[in-house]
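Only one protein chain is missing from this complex, and each of the others stays in its spot.
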Amino acid sequence: MAERNMTMREALNLALEQALARDERVFLLGEDIADASGGGILGVTNGLSTKYGEDRVIDTPISEAAITGAAIGAALDGRRPVAEIMMMDFIGIAMDQIVNHAAKMRYMTAGRTTSPITVRAAVVAGMGTGATHSQSLESWFMGVPGIKVVMPSSPADAKGLLTTAIFDDDPVLFLEPVKLLGARGMVPVEEHAIPFGQANTVRIGTDVTIVTYGWGVPMSQAAAAELEAEGISVEILDLRTLLPLDVPAMLEAVNRTRRAVVVTTSVRFGGPSAEIAATLTENLFDRLVAPVARVGAQFTPIPSAPVLEAAHFPDAERIADAVRRTVGVRAGVGG
Amino acid sequence: MAERNMTMREALNLALEQALARDERVFLLGEDIADASGGGILGVTNGLSTKYGEDRVIDTPISEAAITGAAIGAALDGRRPVAEIMMMDFIGIAMDQIVNHAAKMRYMTAGRTTSPITVRAAVVAGMGTGATHSQSLESWFMGVPGIKVVMPSSPADAKGLLTTAIFDDDPVLFLEPVKLLGARGMVPVEEHAIPFGQANTVRIGTDVTIVTYGWGVPMSQAAAAELEAEGISVEILDLRTLLPLDVPAMLEAVNRTRRAVVVTTSVRFGGPSAEIAATLTENLFDRLVAPVARVGAQFTPIPSAPVLEAAHFPDAERIADAVRRTVGVRAGVGG
Amino acid sequence: MAVTTPKRPVPAAEQQRRMYELMTLMKLTDDRLAKGIGSGEFLSVYWPHRGQEAVAAALGVVLRSTDQLVTTYRGLHDHIGKGVPVEAIIGELLGKETAPGMGKGGTSHLAYPEAGAMLSTGIVGAGLPIAVGLGLAVRQQGLDRVVAVSFGDGATNTGSFHEAMNMAAVLDVPVVFVCQNNLYGEKTPVERTMKVATVAERAAAYGMPGLRVDGNDPDAVFGSLAEAVERTRAGGGPVLVECVTFRFRGHSYGDSQSYMPRERLAAALERDPVPAYRRRLLDMGVCSESELLAVEATAADVVDQAVKKCTDAPEPSTERLLDHRYVDDHNMPA
Partner (left out) sequence: MAVTTPKRPVPAAEQQRRMYELMTLMKLTDDRLAKGIGSGEFLSVYWPHRGQEAVAAALGVVLRSTDQLVTTYRGLHDHIGKGVPVEAIIGELLGKETAPGMGKGGTSHLAYPEAGAMLSTGIVGAGLPIAVGLGLAVRQQGLDRVVAVSFGDGATNTGSFHEAMNMAAVLDVPVVFVCQNNLYGEKTPVERTMKVATVAERAAAYGMPGLRVDGNDPDAVFGSLAEAVERTRAGGGPVLVECVTFRFRGHSYGDSQSYMPRERLAAALERDPVPAYRRRLLDMGVCSESELLAVEATAADVVDQAVKKCTDAPEPSTERLLDHRYVDDHNMPA
């Protein structure tokens, strides 16, 4: 397939555009997403209303519950709505619609009705936007049977996974790491779909497996590069989707390396790394030579001041430290 | 202290009454909680408006966001509001207020403002009320820095913990297991407070520790009684609060028994047992002789039909099976 | 916001008869469920609609079969009006494998899309935004379908009501908002939860017309709903119709109604829409006594047959527990 170098923002835009072009059931709704309103606060929907009309790229009032509910209703009648919650921090307002309606609909009606919506939400971690504009709340949804949860780490994955999300027959929460919207990579130009539940080995290694996703991936790559110089060989598994969770891939990798570090930008305590670590340990108890380590954000609301925010979120250094402890190598003095 | 035999419902009512009597800053608000509206749909607030007036036991419209927000505002001015979300399933509607406002207020203002609210919510698991009236969603809150999460398993704990919740200087989510509202026990008659973050050993044992809370406690006790006959000695630790989490008590117990089973009525995957198991394993990796087992609800929306609902939720039998597997004893044929 | 206006559509005799048929079926279904639960024969939660039959019957007659309905836990009468078989309802209540949701949903989550009954919800107010989405789908597909969403007075205090009404108006979707104002939300009377005298006047905040009608009079409800539905179908945008009625058995089955002034309930029972409409049809000469008896006998028979069939039906197999969570379970947890 032909590829082009583009940003994740452009890749997401292209996925939306190709979905709109291919299937007239697809439409977008959300706040400020039409070109008349700037084409999306982060530019992801830029140009689409001009091309596909305001009946398919719909600006809404500030009404997250109704945005989500309207998506559900349209999906119930066979449409393929892509709803935007501008930032994941606002998803609390849509929580009832997502959890009690979208996620449970198929089950409660034994498959008579379904809710194939995509809810896109930006995750603005690490950009100084403060406690109510920076949260990674994906663990809330990992415990909600009926929903799927996706977070890409590269432009190509963003495009392929968003395409899958839109045409998936179940409700999908699609999280966009704002830190990476400007990151570039080669992306298939034609429509392409990446299946859910299929983790991606973004780095091969032998000493330890880092299990991560989203912004965790480039941070882990930086740590791995640093560790390579110290002779530690790190494998990195990008989960891509948290639900479904590619447990077979996780087990295969960790069974080999026998050591694992789980990295998330979400809080360490009570965050998604808990389930990932628990699943690994349950399955590989006898193989693991060290406890599964977890690197996540400190257990605080996200501070606005840059110096505090940097201390709150994980970084390559903290990941590298966790890896060093896990492989039993202590670098330099102290440790 | 003098004690009286009473139900958990009566114990909760007494805690509310004593708080209202002692401190004029305490007031209750919620749907149908005044006596003119039946004194609470489950009877917990029965009689209180008659005694303390409708200015302190306030019936509200069906507005979970505003109920919670109004509690936060009043708390911000030093009141001690106790807000009722009739069933935990409706808490999605209040999620933004709880997570973005109540939980973060103290931190975001460096302590200048606080939100010492109590949010009471009934958890109606296992009573045939279906997917949107039966959920145990406490894991959502375990990842929210700033809130405290409480769930009692006995009438005495219910009273002592609710008293602590009301007078605690932080926001508290107080969960009431409806299955146990009618369960009886001896309860101190005078006001008493049970500190948060202090787990309770409800059964002493040597072979394995069950870590649980709420309705999980009586289910685990039933399993333990059954297992005793098989010669398996089970310790049961009732966490009482998930945040703070009494990690020292967990580690002390599991360090002794070297085996642990975590029991929740919440989903097993993505539920609270993940963090509990991960924490145990991280700290006791070298002591554990078996992986920490987790017993929870199956990963489905909660079915309404009784036979399916029974298959969804854990029960004493499934707990006993997990214990048997963990201690390496297989009872009877198959296993 | 007048109670009736002269120009409103008037039901034809055939429509009146149909409304009576539906009301009878709704009433007898409710009676049977109440009896079954009261005696312990049926083990289920149930939110009785008894007393609100006129609204649902008129809605059922006004809507086309291709129109869609969204309703609540208290909407079994709405389902019957929309053409959902009583058997499907009772099967779901009893949690049987043969029921539309296989008992997984229960009646508060009943859907029967074959009859246009798209959604029921146990979350107060939550159906309204979803109805807006169904309306959006109508608009996008250029259909002449109308979506009706039924909800209570208490629901109009939820944020969902506000967001949905506003969005419906802004997006100009063909949704008729039908408020069954039974004067209570659970155990709290409506005057304790809103400072306005009517629900209908809330429509003005969205630039939407609001009608108010006697919800115990099927002909009057028919008039208002027919006006609203046809206006909406013709592209006139969403409308709110408030139907003032009453709930005879309290919030859910077993509610002692301790909070209810005796005289208020007694007065409401005297306005019972079912016998009142029966009298009217006789007085107007729309039906003879024997025709009405036949209608009642048929309805009784439908309910009896449905109960029998459902009682005999198997429970769902626990092997089906994990079914219907996802379109496919690849790498999904158990």
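We just call them A, B and C in the order they show up, numbering each chain from 1.
Keep in mind that, in the parts below, a residue touches a chain if its C-beta (ideal position, glycine included) is under 8 Å from a C-beta of that chain, and two chains touch if they have at least 3 such contacts.
What you see is a predicted model; the values in this text were computed from it and never measured.
Checked against the full complex, the one of A:F90, A:F167 or A:Y213 touching the unshown chain is A:F90. In the complete complex, the hidden chain is touched by one of C:V196, C:M284, C:A297 or C:A334, namely C:V196. Residue B:P145 is the one among B:G38, B:P145 or B:P177 that touches the chain not shown. For the options B:R9, B:R106, B:H133 or B:R203, the residue in contact with the chain missing from this view is B:R106.
Residue B:A74 is the one among B:M6, B:L42 or B:A74 that touches the chain missing from this view. Mapped onto chain C, contacts with the missing chain fall at residues 157-163, 166, 169-170, 192-196, 201-202, 204-208. Contact between chain A and the unshown chain involves residues 31-32, 36-38, 41, 59-63, 65-66, 89-90, 93, 128-133, 268-270, 298-301, 303-308, 311-312.
Considering the complete assembly, chain B touches the hidden chain via residues 27, 55-56, 58, 60-61, 63, 65-79, 81, 96-97, 100-101, 104-114, 145-146, 148, 168-170, 196-197, 243-248.
Criterion: only the chains that are shown with their structure count from here on.
Relative to the C-alpha centre of chain A, the farthest chain centre belongs to C. Chain centres here are Cα means. That of chain A falls 40 Å from that of chain C. Annotation: 30 Å between the Cα-based centres of chain A and chain B. Contacts with at least two other chains are made by residues 101-102, 104-106, 109, 121, 123, 159-160, 325, 332-333 of chain C. Counting partner chains per residue, chain A has residues 65, 96-97, 100, 104, 107-108, 145-146, 243 touching two or more of them.
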